[in-house]
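Attaching a single structure in structure tokens format; questions to follow.
Every protein chain except one is present and positioned as in the full complex.
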Amino acid sequence: MNNTAHTTSSAPTSLWKMRLRLMRKSLKTGWDIFKENPVGMVGLVIIVFFALLAILHPILMATVWDPGTYDPITGYDFKTLIHPSPPSWLPQPDNPMYKPSFRHILGTDPLGRDVLSQLMYSTRSEFLLGVGAALVTVLIATTVGAVSAYYGGLIDILFMRMADVMMMLPFIAILIVLSSLFQFKMIHLAIVYGILAGFGGTTIVIKSQALTIKVKSYIEAARIAGGGDGHIIFTHLVPNLLPLSFLYMMFTVTGAIFSEAVLSFFGLLDIRMSWGLMIQTAQAAGYLLNSWKYWYLMFPAGLSITLLCAAFYLVGRAMDEVVNPRLRKR
Amino acid sequence: MGKYILQRLGQILVTLFVFQTLLFVILTAMPGDVTNRMLTNPDIPPEVRERTRQALGLDDPVLVQYGRWFQNFITGNLGVSYSEYPTPVIEILEERIPRTMVLFLAATIVQFVVGFSMGRALAWQRGGFFEYGSTIVGVTLYTVFTPWFALMMIFIFGARLHWLPLGKFLTPILWRKVDIPGMSDSLTKANYVFTRMLWTATAAFVIWLIMAYFTRNLSHTKRNRTRLIATVIILAVSIGGWAMVDIGPLAWDITKHMILPIVTLTLVGFAGTMLMTRQTMLETLREDYIQTARAKGLPEKLVRDKHAARNALLPVFTGLIISLPSVISGGIITETVFSWPGMGLTLLNATTQEDIPLVMGTLSFIGVLSLLAHLVADITYAFLDPRIRYS
Partner (left out) sequence: MSKETPILAVENLVMHYTTRKGDVSAIDGVTFSLEKGHSLGLVGESGCGKTSIAFSLMRLLPDNAKIKQGSIFIDGEDIITMSYDQLLKFRWRKIAMVFQAAMNALNPVYTVGDQIVEALDLHDMIKNKAEAEERVAELFELVGLDPALMHRYPHEFSGGMRQRAVIAMALSCEPDIIIADEPTTALDVIVQDRILREMKKIQQKLGMSMIYISHDIAVIAEVSDHIGVMYAGRMAELASGVDIFERPLHPYTYALMRAFPSIKGEKHDLTTLPGEPPDLLYPPTGCRFHPRCPFATDICKEKQPPFENVGGEHYVACWHPMEVHNDHH
């Protein structure tokens, strides 16, 4: 499809214009196929829902939520202190937490902080983490995949062996050690996870795709026209790998969010608030194995992690059907 | 096939080398070294710290340290644990590795068998409730936040229903009641009982393999029936044998502690296999040899179970090999939540206590375990695929 665009390229501006137009067109056909996949749409709806939560949090904090009470990390509802004989919706002397009520829709955690506010606040960092890790992965995997497919030989062998190593090792074990010994923050985790995933399985998939593109006629044409290696890799090979890279971004997001949750559940990350940490706080205070009464400590964070991971995974699977026509149902 | 196995073995040794190098890099990149903690103690003069550094060889050039690192790894000299001073790391690992292995093997095998059978059955149901239901359940289990799910399992089956223990390896009160000659503490007893359990399981498995070998030439339905009966007999004999000895209740105690972690790991893992089996079955059913089988007059059930499923097994098994590291990751998480004293819990505890030798030792052996699992899986795959077996 991009054939004509590449071979007839002499003026770079028209080439880019044409490529943009083609991209828009293929995006539209891609979206048309994606739209028909209910599973993918469910995933997309969930992602949009969480994105809204993330955007809404700062707005709520600036308007209706008093920062002193609702701050996800330092907030505390002092109403509990001034009440001598609290009504049923207020914390009782034997149970210092708020039950879900209009004031605190999902109650408060054992430290008196609003659960909903924590949940919404964490959503943003989960998104940033996921997308950050995915970008690192795509950057590495696409470059490495394109380069080793294009040059082959020793470079290829080296990168592929490295990918084998990455694929055979349990990430969590390595991340546990790294995050604890080096006191990781969110950003470090995003980069390290991105690197581990980027040099791993994703590279292999992208490389095999790059191999099929490498033999296409427009690459040959570009080479005959005198295009340098770098030029061919970055203007002809990489743009054609992007749809697949984008697909693998989705799976990286799932992996990154999951890893973050596990690590902060173990208390190994140097962060102040996240879904994993919320579960850890509740568990450490002994509220999780107690009774169904504390469902608002048990479910929101755990379900959010599961839902968001599942959503990105589902979108990835639906995109897989767009990118690989072989999987499409007739 | 010999060439194939040699090639895989070589690849795995290379991987092990790279992994060990990676660990060494982590170790050297860490800020400061083990003598740093001496800084916080004012009673230790700086000269002592210097001497310790020299004694430990920390002043040697990096390459020398790198060589020593490998030498120590190969000779099994992993140093002494700080947190359980002065127990050598290797001794701690010797005790913990079998426990992790049992959890890992049981969960892997159960999840593969369950996932494959369910995926195969689901390939019959196209569209409608079953397809969507299975996809939703499958994806939920596949992406569920494992620690949280494990907690939920403990909460439901342990705390609420009281069917199974909440976690850990054994119930101490029970173990104090039963005497095993020459052993005083429960931990020694536990290792004694557990080792014997492992031998029983290994023996049962070997007998099963021999049985499977001798029944390989029977016709499809006959073979399945014979193998089912033989499996039941082997299980009955080994369980019956344990029920009759004194330490039987102790073994049952360990088993009870094992059930929930294994079920959790299985539930988290089988969904991936199930979804993949279903997908592969549907693709395989479009192959030409499936048409041939149908044309020969084979009933649909045999077409799917004998022809499609046997071929779908190959990519699904490859999927299992690829997902082995994530099963191990899941195992680490599960062990920790259930306080199951295996490699995962050891790794986490050692990490939080900054017991560096134990961290490195455990991480090394988690890597070794992962690679070994890969090798075994690769060899099994070679046996499953005649295109590799006869080439």
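Going in written order, the chains are labelled A and B, and every chain counts its residues from 1.
The rule is simple: a residue touches a chain if its C-beta (ideal position, glycine included) is under 8 Å from a C-beta of that chain, and two chains touch if they have at least 3 such contacts.
Fair warning: this is a prediction, and the values are worked out from it, not measured in the lab.
Within the full complex, the residue among B:46, B:61, B:182 or B:297 touching the omitted chain is B:297. Among B:3, B:162 or B:387, the one in contact with the hidden chain is B:387.
In the full complex, chain B contacts the hidden chain through residues 219, 287-289, 291-299, 307, 310-311, 314, 384-387, 390-391.
In this text, only the chains that are shown with their structure count from here on.
Averaging Cα coordinates per chain places chain A and chain B 27 Å apart. By the touch rule above, chain A contacts chain B in their complex via residues 38-39, 161-162, 164-165, 167-174, 176-178, 180-182, 201, 254, 258, 261-262, 265-268, 276, 279, 283, 288-290, 298, 301-302, 305-306, 309-310, 313-314, 327. Interface residues of chain B facing chain A in the complex, by the touch rule stated above, are 11-12, 14-15, 18-19, 22, 26, 30-31, 132, 135, 139-140, 142-149, 151-152, 154-155, 158-159, 166, 279, 322, 324-326, 328-329, 332-333, 336, 344, 347-348, 351-352, 354, 359, 363, 366-367, 370-371, 374.
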